[in-house]
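One protein chain omitted, others in place.
== chain A ==
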Amino acid sequence: MTMKSTVPNTLVFFVACFFLLVNAPQPMAQQNPATKPVTEIRIGYLRAYEPQLALSVLDIPPEDEGVAGANVAINDNNTTGRFLGQSFSLDVVRTKREEDVVPVFREMLARGEKYVLTDISAKQLLSIADLARENGVLLFNVGSTDDILREQECRSNVFHTAPTRTMLADGLAQYLVWKQWRTWVLLYGSHEPDRLFADAIRRAAKRFGAKIVEERLYEDTGTARRTDSGVVQVQRQMPVFTQNLPQHDVVIVADESEVFGSYVPFRTWDPRPVAGTAGLIPSSWHPASEQWGGSQIQNRFEKATGRRMLGKDMQAWTAVRILGEAATRTNSNDTAKIEAFIKDENFSLAAFKGQKVSFRRWNWQLRQPVFLGDGRGVISTSPQEGFLHQFSELDTLGVDQPETACKLN
């Protein structure tokens, strides 16, 4: 299914109607917008969407998750573009989770897309990454947290604004260690993403000196979610599932598939805080973050969409803003110029996270702080004080350069 969504910007549209689409030369100080030709910059957005289940109805992802963030950034870029004669638009293409994305991606190529945000699985992304490179297309992974896309399967034309599981797990681990909550038990789900997050937690424990004293696997046997009988069962089940654990400070839950994790807080046998995919959750953004100018993007987002801004919205906003920043500063829509600008070692962006975000040049992962929050607010942000790094403290989160398996050609 293909739908084209162009963010309306009346002024830009008007200007676009009157002037030729030419690449303007770079002026020192930009003059009045009305005297300028307009350069169009189209950004594609390829997403695999299916309605998703969650244990709490509050956690069901909104249908426009991610796309809404991209749209707000398109508006931001267009406000800036007004002064430079640049107009941005978004071309959203929707597919399904298990579907072959090559045919729809070829259609996007045929439409001339040069920059495409992707919110698809790692497998789907890898099926188009090289095709994209052959066609000079830059991909921005705004959805997948799979480390493998930044490691063994990294690509020189794929940028990642989504954090990795190891970044998220490290951000959480630093805080727990800072709290001196060093003894953990790990409860993990039986699906692939759950196991990957559990791996990231194990790695983080080793890195930051925490100890996992016991692990338990929760098999998905297809229980009912959110039904009356389910809740009764859950209240009996969770204490039993967490009974007879060795002495521990925190229960870590790895259940991205939403099978049991959200049932763990307040239902454990021992009264212990819960963290991971439930309880205290690491993410790239929190809908209640107001620090560092955050209330401004939150207000703008809520006004545009009628809901709060989620992690994936921020990841998509950031990708579109990166393209906007590159187009503004190079005053161009030339792919080579834009790629060179983003890949420059001095590239950075302001993203309401208290410090600039930039790319790890060894695998094109965006280095960024990790928010730790519960359902209500931000509890902390990592990196935590005292976790030092010779280059950037943000590189204490996730796989660092000396350990990377990525070989960009």
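To be clear about the criterion, contacts are C-beta pairs under 8 Å (C-beta built on N, C-alpha and C of every residue); 3 or more make two chains touch, one makes a residue touch a chain; residues count from 1.
Please note the rule applied: contacts and distances are computed from a predicted model.
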The complex's invisible chain, by UniProt name, from "Heme exporter protein D", "NADH-quinone oxidoreductase subunit M", "Aspartyl/glutamyl-tRNA(Asn/Gln) amidotransferase subunit C" or "PQQ-dependent catabolism-associated beta-propeller protein": "PQQ-dependent catabolism-associated beta-propeller protein"
Given A:Q152, A:N299, A:T335 or A:Q401, the one touching the chain that is not displayed: A:N299
Listed residues A:Q52, A:T79 or A:Q152, member touching the removed chain: A:T79
Residue touching the undisplayed chain, where the options are A:R94, A:H191 or A:R329: A:R329
Interface residues of chain A (partner: the chain not displayed): 28-32, 76, 79-80, 82-84, 293, 296, 299-300, 303, 321, 325, 328-329, 348-350, 354-356, 392-393
